[in-house]
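I am attaching a structure below and will ask some questions about it afterwards.
Here the complex is missing one protein chain, while the rest keep their positions.
The first chain written gets the first letter, and so on, giving A and B; residue counts start at 1 in each chain.
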Amino acid sequence: MGWFVGAQPWVDWTWVADHRELILDRLREHVELTLVAVVIGILIATPLVLVSRRWRGVYPVVLTTTGILYTIPSLALFTLLLPWTGLTRTTALVGLVSYTLLILIRNAVTGLDAVPADVREAAQGMGYSRGRALVAVELPLALPAIVAGIRLALVTTVGLVTVAALIGHGGLGHLILDGLNRRFRTPLVVGSVLSVALAAMADVVLLRVQRRLSPWKAGG
Amino acid sequence: MRTRRLLLALLVAVGLTAAACSDSDNDPSVSSGDGDATTTTAAGEVVGAPISFVPLDPGAVTFEALENGDVDMALLFSTQGVIAEKGWVVLEDDMTLQGSDNLIPLVRTEVADDTVTETLNAVSAALDTETLTELNRRVDSDKEDTEAVARDFLTEAGLLEGDAASGGASLTVGSANFSEAEIVAQMYTLALEHAGYAVELKAQLGSREVLVPALESGEIDIEPEYLQSLLAFLDENTESVTPDEGVALAADLLPDGLSVLEPSPAQDQNAIVVTAETAEKLGLTKVSDLKQVTDALKMAGPPECPERPLCIPGYEEVYGLQFDV
Partner (left out) sequence: MDLLRDVVEWFGDRASWRGSDGLVHLLAQHVWLSAAAVAISCAIALPIGLGLGHARRGEVFAVNVANIGRALPSFAVLVFALQLLSIGTGPALVALVVLAVPVMVTNAYVAMAGVEDDLREAARGMGMSGWQLFRRVELPLAMPLVMAGVRTAAVQVVATATLAALVGYGGLGLLILRGLRTRDDVEVFAAALTVAVLALITEVVLAGVQRLLTPRGIRRITEVPAMAPVIDPNI
């Protein structure tokens, strides 16, 4: 059990040194896919959030649609996109972006809704237009929740990218997949450790941003 | 209070029942049918219990499953080096289900100019089954890179001599999702690059069902194929053919725009493999011996096996074996 090809070390450092470039390439691909997906997610989510706040009837629809996209297993979603966009990066991105939408929209709307009614009324009383009130008053107060959403989106996207290796664009997931196919520990360990580190880093950095934006809260 | 307790009890009862009714020993691959019973085929023969199929990607996971005894037999490829290494037994294909599965380049006719054709044919000619087996072993067991192994082979075969040319067109080589396909695709890539082409390699794309459409759509230009299996994919009623017959048949069956080049002497076909212990215990030397086995067996194979004419459906038809799929 586990000793099939002779005792393998968990990390063969020679292999790591020899494949430095491959590892860095995959790391770069992973970071790129994650950032691009979340940025596109934010770009799509923003108008949806604004529309949801303006016309409350829209929110349930938006929530349900993105919610459904959510329960579709990632592997299935990627696979179903193949006929449309082929084994390209676009397929991976479309799938990844879909999963960020629910997180981003839900957190933003919840954050904006949490702005106390008196604050909103005060802004209105001071003659702020709807738009100005949003930008100058509500947004800053909702920022911690919005950032929390971005944080969550980033961390989960890092994980989803690994699965995208099965459709050819999975960054560090390819190292993990190689480890699976060849029962080869080194790329598995390297790929896994790096993805966890990437996710952890994204989490910590954004957590700090989140805390800075809400100094009055003890945490989160 | 009482309703709550009642409901909890009900939930527990349902849970226990579900657990009891689930597959024995939490084993996902044992069918819930009879274990040791024999069944009678339409031809009136008495055969053993249906063989359970465990889908696993070809490669080290399957090797390990066989090694550990998680499965009794595995559908492997005849050139996988681990077979000889572990002293495993390949069950002889006594009713010749598998034809000549010679390695052969499948290309988009449009890109197959003289240089491309010559280069790829040279690679094919230099390969044989033994070499292929050794290269597989280096990648799957020794964990070497497919590119390094391909390069070594080409260098030794003298196919990378002289300066590399340049200025050729752009090409894309694709490969299926197993080591050998990637190794051969690497060979094509390196050889074509040496001949001056700008080549992109898209490896591990999936199985034939992904690759052939990718060729048709132009997403890839070249991929290594296996003659008999390709023919079976194009027309499931194809019979076993010799390489020459196969090439002629392929010209008929292939969609417009695709063509095969020359077949290589190297062959790789599906093979049912068991460990030496199992072969001895059950008295297996050839595939038809399986019919006499009454124990319920488990076989590992690629997920697409139930749909491949040269895989489960073939074994069912030609050998009269029964799988519980």
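The working rule: contacts are C-beta pairs under 8 Å (C-beta built on N, C-alpha and C of every residue); 3 or more make two chains touch, one makes a residue touch a chain.
These figures come from a predicted structure and were not determined experimentally.
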Which residue of B:82, B:97 or B:210 touches the chain not shown here: B:210
Residue among B:85, B:289 or B:324 that touches the chain left out of view: B:324
Option touching the unshown chain, where A:49, A:62, A:93 or A:176 are the choices: A:176
Per the touch definition above, residue among A:31, A:75 or A:209 touching the missing chain: A:75
Missing-partner contacts on chain A, residue numbers: 1-2, 67-68, 70-77, 79-80, 82-83, 99, 102-103, 106-107, 110-111, 144-145, 148-149, 152, 155-156, 158-160, 162-163, 165-167, 173, 176-177, 179-180, 183, 185, 188, 191-192, 195-196, 199-200, 203, 207, 219-220
Where the missing chain touches chain B, by residue: 3-4, 7, 11, 15, 18-19, 21-23, 26-29, 31-32, 52-57, 61, 64-65, 68, 70, 177, 206-207, 209-210, 213, 300, 302-304, 306-307, 324-325
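Simple rule for what comes next: only the chains that are shown with their structure count from here on.
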Chain A and chain B: spacing of chain centres that average the CA atoms, whole Å: 36
Complex contacts: residues of chain A adjacent to chain B: 1, 4-5, 12, 15, 19, 86-87, 168, 177, 180-184, 186
Chain A contact footprint on chain B (complex, rising order): 57, 59-61, 63-64, 67-68, 139-141, 143, 145, 177, 179, 202, 204-205, 210, 214, 217, 219
